[in-house]
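As you look at this complex, bear in mind that one protein chain is not there, while each of the others sits in place.
And then chain A:
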Amino acid sequence: MTQTHRINAGGHVDRSQTLEFTFNGQRYQGFKGDTLASALLANGVDIVNRSFKYSRARGIVAAGAEEPNAVVQLGAREETQVPNVRATQQALYKGLVARSTNGWPNVQRDVMSWVGRLGGGFMPPGFYYKTFMAPASMWMTYEKYIRKGAGLGRAPHESDPDIYDHMHHHCDVMVVGAGPAGLAAALSAARAGARVILCDEQEEMGGSLLDSRETLDGVLAARWVEASVKELASLENVTLLPRTTANGYHDHNFVTLHERRTEHLADTASEAGFAGQARARLHRVRAGTVILASGTHERPLVYANNDLPGNMLAGAVSTYIRRYAVVPGKKLVLSPSNDHAYRAALDWKEAGREVIAIVDARANPDGDLVRQARDSGIRVITGSAVVEARGGQRVTGARVCAIDLERFVVTGKTEELECDTIASSGGYSPVVHLSSHTGTRPQWNEELLCFLPGEVKGMISAGGVAGHFGLDETLADGERAGRQAAKATGFENAQAITLPATRARRDGKACALYQVPHEKTALRAPKQFVDLQNDVTAAGIELATREGFESIEHVKRYTALGFGTDQGKLGNINGMAIAARCLDRSIPDVGTTVFRPNYTPITFGAIVGRHCGELFDPKRYTALHQWHMENGAEFEDVGQWKRPWYFPKKRRDNGQERMETMHEAVARECLAVREKVGILDASTLGKIDIQGPDAREFLGRVYTNKWAQLAPGRVRYGLMCKDDGMLMDDGTTSCLADNHFLMTTTTGGAAGVLEWLELWHQTEWPELQVYFNSVTDHWATMTVTGPDARKLLSELTDLDLDKESFKFMDWRDATVADVPARIFRISFTGELAFEINVQANYALHVWKKLFEHGEKYDLTPYGTETMHVLRAEKGLIIVGQDTDGSVTPEDLGMQWAIGYDKPFPWIGKRALSRPDTLRGDRKQFVGLKPKDPSVVLEEGAQIVFDKEQSIPMDMKGHVTSSYYSPSLGHGFALAVVVEGRDRMGQTVYLPMADGTVHEAEIVSPVFIDPKGERQNV
């Protein structure tokens, strides 16, 4: 038995191409051109899901993006899983595998449905929180199972095999939607010469015309669609994007489009025959004018049991019959509030199935379609509606009653009609979602009984979304919008284009009907669903208003109306109408909630594009990176830089060869620097070239210390504060010439410092003649340091390294290994040190020469970890590690680097005399020596003075840096402690999470060579 509900003629499906697919483990067949939903309906599959909260059986309701129930998990393999796919939007392909998102163990027999009975048939909003509230500690446990039961799709556990792209566009006119209005708009704008992008979320362009009964120029509307798309495709200034959803509408006419390129063909791009190509694209479009031609969504009526499989939208019934040649049942009852919905009954009857009755809510419907239905012998019951659907797993009947809309009551006798499908229509809601993304609120139109898009600058809404429901109006409105948009973007000569002739049709006036009255109150009647995806009922909204939620935003959050991937497509207006009735206010008075991006779910793959794996974040390598790799370096990320962390060597233990641990490698590297000579790749330090007659004056203003006297050839360490007096960066600056300086910054602070200098120059002191440029990547920096540094370097340079002529904090031009270089006598280790800067392309040559000559001195490469230990032994700070934006130079004990008497009020000076910076109990920078020499304190550990104090203890400081010192033979730390400098020799305590308490003595932060003699040799 296959495709029992398929009819033999018509539709856009290709009957010669049968496609096998699997749904919930069962194999089915459909045709090329089907969606998963139409194929399921063709096979008579009634139940496609279980509902989110009550676990009720659910069937397909709609035929497009607004489908609330048929939300499936797609994918044949773990790595191709895609959650939250609407079956109505998923084209069928050979071998497609899909599962219901909800329902366990399966949708036919659902275990969770017992939960639905716990609440006595009605689970009010907040049910789970109210029911499973005790004991509070158990909620996490309950929640785990409740969520599993509810199920909302799941992410794959394995890597996606596909690639995704981002594309960027500028266009004059962005047309969203290729229905009659969108096509007409695109044609008129494109013919005027504007650059047009036309996107449509469906498999085919044409929108409502694809299943229309109407003719254009005397032939079926679909023909005109074909010709129009063909013309647009031939124009160079037009980009057509089918299967592309405009998902977000952002500031300044920025629209994001989600294009699915191969998802209609197979699980992956390669299986679809597009190996190596993007499965989906995210287009980022900056448009001159946006034409919103997103059409309308039909509103279902809210009546009892309106969620039983077999309850559908009237328009969806027409779509399935006319476009997919699927009749979703045998006997139809149609419950409309308007003329347009009559199409469903006419299509149904023409497909050879039985229309039991049309139950029109209006007293005297008299439009052309009504007359046509009556003429064809269909029974039309007026002034009535379906008040309740009958059935268990599927609709078996409809209870029909006369209703009084004014008083919201049922009147007269009940009639039971036998049927298996109930189609309803409460009117049409313009798809205003995109316009709402910009922040504008939709406006209620009492005449049309719907919200229209609010005003957005640069946007024109056209066709159905603008409230034009007739085909002739829609086409004309689209044409006008296209012309207007072309003119607005500079195509002044845009001409009106000829539109195809429509057949005149007179529609009667629709009535306002949202919830259908019932004999019982909403609480006692069978459930009347408003939001099918979130299981929000009319009773839930009533209850919310009774419990005092008067704002629609609060009602939304209390009931979950319009939440999640659904974004209120079918339910929002009905929900607002019910809230308005309960609060005795008008719909515009109650207001609407905000629709947010994305309009329909988008995969993370498309959002991420190529920005994943290797390309997630740019990586920066120094000129010596290859050497580090070849020499076994372990790397550390410092910002985007890859820096050698340490260089482990092989070692022998009991005859076994193994690699050093990090601890062993760092100890070896540290001792090499203290006893012989080591070398560090310091190229990542930020370098800023500063030039101009006022360069020196500028330095004096941005650094805390003095720069007036620094002579060419000399180097000085400087501290940079923000104007709040807190340290922001440090580094050395060298005087290259009287008006030329080279500033170094921390590796991570380089970009920020350059911007900081520009900020002050451009906004405060534009009169100073000074220029800045980043030269970080231009120079490679090699630090040769240790007692043998001079001996090694002297073998390779023409410079006299004599300590009298080339003193500590001097720099000189020289050659090193025959390469022009700048040599700086700066020390970040406390040892004799030379920082060699060469043009980056020569770095590897120089580095290798140093190793050739360094072999006899046992030259040892070291990484950032050893650098940290060595500088910490000297009490040298690292900004961002030992400081955190709340530390002043005075807190660090660096008064020697503060030019209190400089003439210009430099940045940060005034703040040093604010009451807060003068406080006596500020934290001060000190050293800590653990009482137990084997202990290495935890960085970030809190410091207390009284270890007996009960929790919460008074925290008096914290550890900022902590290491084991191979030179000292014990652990040591740097810390900030309240009034630390007055507490030298005192014992402090560091309580740890596991209950142990470490003891440490407050000492000077300088652990090695306090007089600084070793670097001055």
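In this text, contacts are C-beta pairs under 8 Å (C-beta built on N, C-alpha and C of every residue); 3 or more make two chains touch, one makes a residue touch a chain; residues count from 1.
Note that contacts and distances are computed from a predicted model.
For the chain of the complex excluded from view, the name given in UniProt is "Sarcosine oxidase subunit delta" [choices: "Heme exporter protein C", "Aldehyde dehydrogenase", "Amino acid ABC transporter permease" or "Sarcosine oxidase subunit delta"]. Within the set A:T440, A:N598, A:Q769 or A:Q942, the residue that contacts the chain not displayed is A:T440. Taking the complete complex into account, A:D723 is the one of A:E550, A:D723 or A:D1009 that touches the chain left out. Interface note for the absent chain: among A:E553, A:D738, A:E764 or A:D800, the touching residue is A:E764.
Mapped onto chain A, the interface with the missing chain covers residues 250-254, 286, 288, 438-441, 443, 454-459, 488-489, 723-724, 755, 758-759, 762-764, 766, 905, 909-911, 914-915.
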